[in-house]
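One structure follows; several queries about it will come next.
Selected chains from the complex are presented in situ; the others are not included.
For reference, chains read A and B in written order, and residue numbers begin at 1 within each chain.
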Amino acid sequence: MLPNPSGDNVGGLLNAPLGNLTELVIAGAALSAGEYALVKGSIAGAIVTNTLFMLGSSFFLGGLKHHIQEYNRATARLDSALLFLAAIALVSPSAIAKADLVPGAVLSQKLSISLAVLLVAGYGLGLLFSLKTHREIFAGAEHAKASEPAWPIGLALFTLAAVTVLVALVSEIFVESVQKAAETFGMSEAFVGFIVVALVGGAAEMAVAFSAARKNRLDLSVGIALGSASQIALFVGPALVFLSYVIGPMPMDLQFWPGAVVMVFVATLIAAFITSSGRSAWFVGVLLLLVYAVFAITLYLWPPQPQ
Amino acid sequence: MLPNPSGDNVGGLLNAPLGNLTELVIAGAALSAGEYALVKGSIAGAIVTNTLFMLGSSFFLGGLKHHIQEYNRATARLDSALLFLAAIALVSPSAIAKADLVPGAVLSQKLSISLAVLLVAGYGLGLLFSLKTHREIFAGAEHAKASEPAWPIGLALFTLAAVTVLVALVSEIFVESVQKAAETFGMSEAFVGFIVVALVGGAAEMAVAFSAARKNRLDLSVGIALGSASQIALFVGPALVFLSYVIGPMPMDLQFWPGAVVMVFVATLIAAFITSSGRSAWFVGVLLLLVYAVFAITLYLWPPQPQ
């Protein structure tokens, strides 16, 4: 996530590329090792963690300092809509088809490739919309003026680089022996992939988002959180599907386990509902964090059976 | 769909009767032949196609010409709410009851008749609300003034009549040998019933809706798309259930296959979310069309097993 020195929020969609680098490093390593369950878990986990934890903590931390915070809801609406598209693409195959899903089957791969193309098309057109044809709608709200002191880009970049390197090193351990790591910490594989990896992988972005919220620049926080989530859903995920044809032992499909789809779907619904007002207070953040806690506790105490 | 010469949008609910004539012709023929799977498929397909494809294309085509378009969201809210009621009535039996559903059983018929009565009651009261007691809320937005040149009713009626006759002739082929048509075009029965029939059957309405969107009369487009969808869900569907007692070989129930219910439910949710702002741009249309493409591709590549 690169803070924009001009103080504008350029749609949130372009904010996240560097922040999602760690996601890509972990997922790429897992992909070439054929650990598709881990790859998918970290994709879904990053979407849910950004939408609920990063957004919720931003609202909460910002709300502790500022009574009511306002932000441009156009950005939030666009990202929520894109996330909803992704959630539908994930739920569609298993919900519509009566036939049992056979992972790795030819039809499943054809469908996953088609859906991935649609998602990337949506992402690209969303960029065109928010950065070019309707740019003015996505400008930051009044209070986030450029008169504020410029963001310390150097510090942000350094943090980002340091964490990325750290995660790249740690990701080896994750990929080589998730089971072992899970045993060591007494955590289920689902909990590690969904919660721990997503929290560690998003640490740098979160630092920037939380700091922006404290400085009453909630446009930036919302843009990072939802922009990063929609980028993972509509760009990173499909890119990994394409990449699996090149570096993976076999093609990866877009079939997620039902629980992951439910969590992505619910997180998206809540984000759309919560951000439709364009205003925030501390309790809004608490609500998002409580939903995240419900998911985390369920995964911790009652993990899905290993596949 | 009869364009209103006075330029007012009379609630969208009355706009659709002639446009849905083709639906009724096809469904009536299929009903007397006892092809209930086809009837139900074309009902659900018409709802989803109107809500996603017709509305989406109107937003897209209008948005290519006009930067931002505004419309009266009262109409959209009413139609979305009615569609939601229908979606709940469809999902309710299979979601609430633990017992396995036995199509054709006495209880299933009693339940379907009861739900059909509720839907028709909702439709009738919706007409009373939008045409009589709260008529003023549903008047068109400022910009769709009567000062615009009158709509060419003659042309619209002619197109409508021509397409209806065409579809009535074609519907014979559909009903008599859907399997054969599907084989010929290499399409699954689900894809033909859900997508092809709905697109052909709605062609005349779509021509009017798209033309209105290009002329920045989005109130009319939204009224046609969502009004037609809710009319099919709350009037045509229940009417076919009643009709099946007269002309069908056995009573038809309102049990849809789960995938159809999911698509209707999701399409309704999206329509409610998208139209809650009362404003539109080209990308809003793209989003609706992408969701429609997700459904169409899934049905094409991975059709539900024949029953």
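In the analysis below, a contact is a pair of C-beta atoms (placed from the backbone, for glycine too) under 8 Å apart; a residue touches a chain by one contact, two chains touch by 3 or more.
Quantities reported herein were computed from a predicted structural model and do not represent experimental measurements.
> Total copies in the full assembly, please; the file places 2 of them.
3
Please note the rule applied: only the chains that are shown with their structure count from here on.
> Given that subunit A is a copy of subunit B, what angle of rotation, in degrees and a multiple of 5, matches their CA positions?
Rounded to 5 degrees, the superposing rotation is 120 degrees.
> Okay, in this complex, where on subunit B does subunit A touch?
That would be residues 67-68, 257-259, 262-263, 266, 270, 273-274, 276-277, 281-284, 286-287, 290-291, 293-295, 297-299, 301-305 of subunit B.
> Where on subunit A does subunit B make contact in their complex?
Interface residues on subunit A, with respect to subunit B: 77-78, 81-82, 84-85, 88-89, 91-93, 95-99, 107-108, 110-111, 114-115, 118, 121-122, 125-126, 129, 133-134, 137, 272, 276.
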